[in-house]
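Here the structure is laid out as structure tokens; the discussion comes afterwards.
Missing here is one protein chain; the remaining ones are kept as they sit in the complex.
The block that comes next holds subunit A.
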Amino acid sequence: MSVELLQLGSTAIGVKTKEGVVLAVEKRITSPLLEPSSVEKIMEIDDHIGCAMSGLIADARTLVEHARVETQNHRFSYGEPMTVESTTQALCDLALRFGEGDEESMSRPFGVSLLIAGHDENGPSLYYTDPSGTFWQCNAKAIGSGSEGADSSLQEQFNKDLSLSEAETIAVSILKQVMEEKVTPNNVDIAKVAPAYHLYTPQEVEAVISRL
């Protein structure tokens, strides 16, 4: 059932390039009274890791909080940033703790999938996680309601030598294809990890949209 929930979640796209990783999400503002800046679907985990979410956003907050604590504890214990793969693994370790049995288990699985974008000693990387607790490393991936169409467009348009700005343009143009509303700086969020995490301001998002 959680996998079906994901098909209803808002679309998120990640594209990895040699210069870094780009994440773009559809905010899905359901009412003009809703404050767009309060809808946070891309969050920072550490200086060098960010994540985009799709599905039950509240569940994602728990996972992001856990990842933040894990990365800081790693810095404290080892004096260096945690690798992106270890962070993703730490997140996925939580995913299967449901069912009956001991007190620490949850009553249901997490209903969210994540795109983890990061940069470590192995260069830029993008991981995709789902409620089963499996994760895959990807060059480009789309999750959420528009993911099927978006994934096939990504396959056509992706190549390994994309620049960061080309990746931005591709991510946002594919979002435009699968989104019902028109793309504006208020209903789309973009972030990059190149090599540090940065969430785009509305002006920077406007600059990307104007290139489409």
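One rule holds in what follows: a contact is a pair of C-beta atoms (placed from the backbone, for glycine too) under 8 Å apart; a residue touches a chain by one contact, two chains touch by 3 or more; residues count from 1.
Just so we're on the same page, contacts and distances are computed from a predicted model.
Missing chain, UniProt name from the options "Embigin", "proteasome endopeptidase complex", "SAGA-associated factor 11" or "Guanine nucleotide-binding protein G(I)/G(S)/G(T) subunit beta-3-like": "proteasome endopeptidase complex". Of the candidate positions A:Gln72, A:Asn122, A:Ser152 or A:Gln177, contact with the hidden chain is made by A:Gln72. Residues of subunit A in contact with the chain left out of this view: 44-46, 65, 68-69, 72-73, 75-76.
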